[in-house]
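I have a structure here, written as structure tokens, and I will follow up with some questions on it.
Of the protein chains in this complex, one is absent; all others appear in place.
After this line comes chain A, so read on.
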Amino acid sequence: MGGVESHLYQLSQRLIQRGHKVIIITHSYGNRTGIRYLTNGLKVYYVPHMVIYSEATLPTIYGFFPIFRNIVLREKIDIVHGHQAFSSLCHEAIFHARTMGMKACFTDHSLFGFADASSILMNKMLKFTLSDIDHVICVSHTSKENTVLRAALNPRIVSVIPNAVVASQFKPDPGAQDQNSITIVVASRLVYRKGMDLLVAAIPRICQIHAKVRFIIGGDGPKRIDLEQMREKYLLHDRVELLGPVMHHEVRNVLTKGQIFLNTSLTEAFCIGMVEAACCGLLVVSTKVGGVPEVLPRHMIIFAKPEEDDLVNAVSKAIEMIRLKKVVPIKFHDEIKEMYSWVNVACRTEKVYDKIWQMKTPPLMERLRRYYGCGVWAGKIFCILVAIDYLIWMFLEWITPREGIEIAPAFPYQKYRKMCQMAEKDEDDN
């Protein structure tokens, strides 16, 4: 479970607590299909969709519309909130929601380039979705600048709401640390984007300079082979520990083993891993890329340029600070708890919802005008797509009328809470 999934879950939970009704629509994961209930009656629809590569689905544009319309009408949805620019499901959902005259907003979790073929395609797609949207949420100011440029948006309809951490799940544990040595923890997917090549180059040099430093690397990915080869080559088996995939609830136990958290990302919108590490009381060393400089106050983080020499220097500096005992884990934890909380995130997201709820829904003509402005060729193609979508919607309204769709009963959250409390009381009494 990465940043986006935990974001979805935590945000939904807080919104439910604040009295909203939230459902999540995603594609099916292997056996996990149909409808499932999570904590506090959070309903998740796993829509059957063909997965092509690493949990990404094939864009079908219209194939998803009938089932989407059905779900939305069943659940009486007012606002559709899409997450992650890479998800074709998200783009389609927002597109259909706008056709059906609903409010839509979008959260962008990642940064993206402008130059290569895949990013040009991606940006065009993003522009398509975002040319008719009520509000966009970005996780950092840098991400906002990136999104505004990519999708040619008005910056005033883009809000910055960072991710948060559940501080109680990331408590420091001084007992777990190895007192004889300094442990550096790396926890991320082992992929190129996370700067694994940099890490592979830096580890042998750091191990050479500092005799009492150990590394713990959690995560899995294509670059794991490179790390293993590096370990073989420099005979660092006793000092570099590769944990492989780490479950989300075990991350804290990995983090607390170390004193320093190392992040070598080459591009990052908002590194939630760093916040979690700081919350566990680790001193963070990170490459100064993307939204990273905005995330943590200066006494918790040491920046390095994304290059080998500077990274080694920064890590040496951090090791020095740990030796001199300048870092007080519990203080870090308390500070982070104040800075990032999901309640705060939910509050701010709610404000966005309130704002877009008051906005007028544009008529079809206005939507076509907006799409037309997307580009000489793209504008016309987008208009065709919108027009066809509208016709399909009309067809669906005719073939399966609104009245015929059964309304799903809402999950009785208040009653559920009361029963939970009663059950707890009973247990206490017994």
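By definition in this document, contacts are C-beta pairs under 8 Å (C-beta built on N, C-alpha and C of every residue); 3 or more make two chains touch, one makes a residue touch a chain; residues count from 1.
Quick note on the criterion: contacts and distances are computed from a predicted model.
Only one chain is not pictured, and the protein name UniProt records for it, out of "NEDD8-conjugating enzyme UBC12", "GPI transamidase component PIG-T", "3318_t:CDS:1" or "DNA polymerase delta subunit 3", is "3318_t:CDS:1".
Contact with the undisplayed chain is limited, among A:R74, A:K171, A:R348 or A:R369, to A:R348.
Across the entire complex, the residue among A:V240, A:M339 or A:L368 in touch with the chain not shown is A:M339.
The omitted chain makes contact with just one of the residues A:E5, A:D78, A:D220 or A:E294: A:E294.
When you scan A:S87, A:S140, A:T183 or A:Q259 for touch with the missing chain, the hit is A:S140. Check A:V160, A:V240, A:L368 or A:V386 against the missing chain and you find that the one touching it is A:V160.
With the whole complex as reference, residues 115, 135, 140-141, 145, 148-149, 155-162, 270, 291, 293-298, 339-340, 348, 351-352 of chain A touch the missing chain.
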